[in-house]
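So the structure is just underneath, and the comments pick up after that.
Missing here is one protein chain; the remaining ones are kept as they sit in the complex.
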Amino acid sequence: MIDPLAWLILLPLTWAAIAFLLGPTRGGRIAQAGIALQLVLALWIATEVAGGSSRQHAAGGWRAPLGIELLADGLSAIMLLLAQAVALPLALYARAYFTDHPAGIRHFWPLAGFLLAAMNALFLSADVFNLYVTLELVGLAAVGLVASDSTAKSVAAALRYLFATLVGSGAYLLGVALLYGTYGTVSLSELAPLVEDAAPYATLLAAGLMVAGLMLKTALFPFHFWLPPAHGGAPSPVSALLSALVIKASFYLVVRLWLGLLMPVAPPAAAQLVGMLGTAAIVWGSVMALRQPRLKMLIAYSTVAQIGYLFLFFPLATHTAPDAAQSALQGAAMQAVSHGLAKAAMFGAAGVVILSTGHDQVARLGGITSRLPLTVFTLALSGVTLMGLPPSGGFIAKWLLIDGAISSGQWWWVIAMIAGGLLTAAYVFKILRHAFLEKEQSATFRRLPRMLEWPAFALALASLAIGLRASDLLRVLGAP
Amino acid sequence: MSGLAFDILLVAALLWSAARALTAADLFRAVVMFIVFGLLMALAWARLDAPDIALAEAAIGAGLSGALLLDTVGHLRAKKNGSRQ
Amino acid sequence: MKTLMRLLVLAGCAAFVAVAGMAMLVLPEPPIRLAARVSAELGNSGVKHPVTAVLLNFRGYDTLLEIAVLLLALLGIATAAGGDAVTGRRLHGNPQAFLQSLARLLAPLMVMTAGYLLWAGSHRPGGAFQAGAVLAAGIVLLYLSGLLPAPAGPSWLLRLGLVAGFLVFVAVTAVPLFSGGQLLQYPPDMAGALILLIESGLTLSLGLILAALFLWLPDEHEEAEE
Partner (left out) sequence: MLFALTGIVLFAGGIAGMILQSHLLRKIMAFNIFGSGAFLVLVGLGQRDGQIDPVPQAMVLTGIVVSVAATALALALARRLLNLTGEMRFPREGPDD
């Protein structure tokens, strides 16, 4: 009757188009209703997957290799759940934010709808060419959102982002072309056994192109140059969506391809190299975050650093013992989820600060503790997750990654992670230290609608609580 | 055999027009070379027995993209002249 | 420094060409032949032209997402244009009379060509995209000759026209789900009719979208804000 897979894609496509027709005010209402329904569908899929049954769907009724297949397994289910769970509070937040500060609202809802549809389609697709189309959709939607307040700064950031994402998907597409030329199919399920049996050089080249293209889209160091201006310069609801979800989409795809297709041909040295880039990202992103005078730029650089942890998955899971690979995957998934929740909360809180004080200079945050206590609490809680302190989701994530590093005998990644944790603590405490200072004489605060602070706080709380319910999440992931 | 000779010529022209489009000093010439490149691509698609793509490339690839680019060059020139006055 | 960078990039690209070229020359026969499967199922696709069959039946889901990409680009452009409403480009000076008579002559021809391409798509090269492109050219021509008034901001009707094709496509995609089918699964005897329905909607909307891509580009003299 109701197939959650198909509806998770069709529902946001439909409400995006309708929101375009209706305009921002009524569009916002229909968007919230749509996202709420999507969350129910995603929960449904996750429960089913945790129960041990994965779901398939053959678009057009044609099975692979002729048609395009959709597939929901544990990893897809978690990502789908994350996307809808972050999107719902952000939708509430965005309505309050744009009511107060209407620049950039005009096409926000249709763009956000297409973005969600594209990400859901990406998480569900099992066809490398279809994945290319979803990647382009995600990229163009994100660029449109970055440009939405259309100032010189944000337009330049959007354009830089657009070129990066186009080069990334171009490399991915060339990889798809090589795979099709080699094997005659673009279906992941058909490709997997073929790649394992025989891998000519073209396959290796395709693997390199696809992974490199996706790393560019995920902004892994040294491809991170486009991220801070794009995420730091966009309106806050947009920054939250981009930092929490959009980069996770391309990261998910690298993991999906690596696990499902490319691992047999991947040389271990390549995985070590990716891990080293991840480490460099952790260090560089954190140091740069520490040096930023503006709160949103600080948070954006923190994203660059947190992406680094995600990529530690590759050396830990490539040609290592099954239990090490298992904890690496669990750790990466936990990191994606907890960072998604915490970062959405942080950008949300930064937006509150900007609307209330009119600026986001870290050095002038003094006094916000007494005026915006909930927002400071939000920043602190999400900081706990980013640092990886117990009982947060970030703690479980880093603990699982460290477990994977130790059981695969690669202790050097443990050093990287601990150093990263300390650096994270440094920039989180920098924010809090300034927040707890006395109010400056000149500082003014505006009263804000309540629906602005609470969704961000809920997200921060969720990023902490997910650590307590980690076993449920891992059960969804662990299912075949 | 004449087919192959034609293909080699076509490929050479494609590469040449692409190189000129990327490197020509004058922007207007570069855009014109880009449109030539699009039309040659349409020819290549026809040689690859892909008439649908040839049609689309000529209409959308060379046509629409070319029009967009040319219009932007015109816009750029108008802007430059306007700021000089 | 800059020359060094240039040399490095060019050398990298040359190395890539060499490696990729070699890899492609030693490629074995592909183990799967999709072309054969397409011909085998062509009879059940509702159309006679294999490319159209792939585009709107076997891989129709790709095409649905591709229309979404076009709409997204349009949204991005409307956003980038800034201001409260899209004012679109303005005509500078009066268009010449000959352009007007040319447009009067060509416009009906273009509509007919678009109709022909649309109809032809089911059994030979052509289809909604090519037809939409011709339609778009017609709209732009009418506009440049001053026969079509400038859109004073995207009215409700215009927005409906822009998304109508997409909404029809989504509807056809969703309907089979209610009877336990897969998305975009056509009943075999109705496949031809449904594909034509989708393509007709798309031709109209694609014509408008492609024309709008051209006409909505930010123009020079409208920046009054800031």
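Note that the chains take the letters A, B and C in the order they are written out, and that residue 1 is the start of every chain.
Throughout what follows, a residue touches a chain if its C-beta (ideal position, glycine included) is under 8 Å from a C-beta of that chain, and two chains touch if they have at least 3 such contacts.
This structure is a prediction, so every number in the text was calculated from the model and none was measured.
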{"item": "Which displayed chains the unshown chain touches", "value": "A, B, C"}
{"item": "Options A:162, A:389 or A:423, residue touching the unrepresented chain", "value": "A:162"}
{"item": "Chain C residues that touch the omitted chain in the full complex", "value": "5-6, 9-10, 13-14, 16-17, 20-21, 24-25, 27, 29, 34-35, 38, 50-51, 53-55, 58-59, 62-63, 66, 69-70, 72-73, 76-77, 80-82, 129, 210, 213-214, 216-218, 220, 223"}
{"item": "Absent chain, residues of chain B that touch it", "value": "4, 7-8, 11, 14-15, 18-19, 21-22, 27, 30-31, 34, 37, 41, 44-45, 47-50, 52-53, 56-57, 60-61, 64-65, 68-69, 72-73, 75-76, 79, 83"}
{"item": "Residues belonging to chain A that touch the chain removed from view", "value": "129, 132-133, 136, 140, 143-144, 147, 150-152, 155-156, 158-160, 162-163, 166-167, 170-171, 173-174, 176-178, 180-181, 184, 292-294, 297"}
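In the analysis below, only the chains that are shown with their structure count from here on.
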{"item": "Maximum centroid distance from chain B, chain identifier (CA atoms)", "value": "A"}
{"item": "Chain A and chain C, separation of their C-alpha mean positions in angstrom", "value": "30"}
{"item": "Chain B-chain C separation of Cα centroids, rounded to whole Å", "value": "19"}
{"item": "Contact set on chain C toward chain A in their complex", "value": "19-20, 22-24, 26-28, 30-34, 37-38, 41, 57-62, 64-66, 68-69, 71-73, 75-76, 78-82, 84, 156, 159-160, 162-163, 166-167, 170, 173-174, 176-178, 180-186, 226"}
{"item": "Touching residues on chain B, where the partner in the complex is chain C", "value": "51-52, 55-56, 59-60, 63-64, 67-68, 71-72, 75, 78-79, 82"}
{"item": "Contact footprint of chain C on chain A as seen in their complex", "value": "1-3, 6-7, 9-10, 13-14, 16-17, 20-21, 57-62, 65-68, 106-107, 110-111, 114, 117-118, 121, 129-130, 133-134, 136-137, 140-141, 143-144, 147-148, 150-151, 155, 158, 178, 181-185, 190, 194, 198, 200-202, 204-205"}
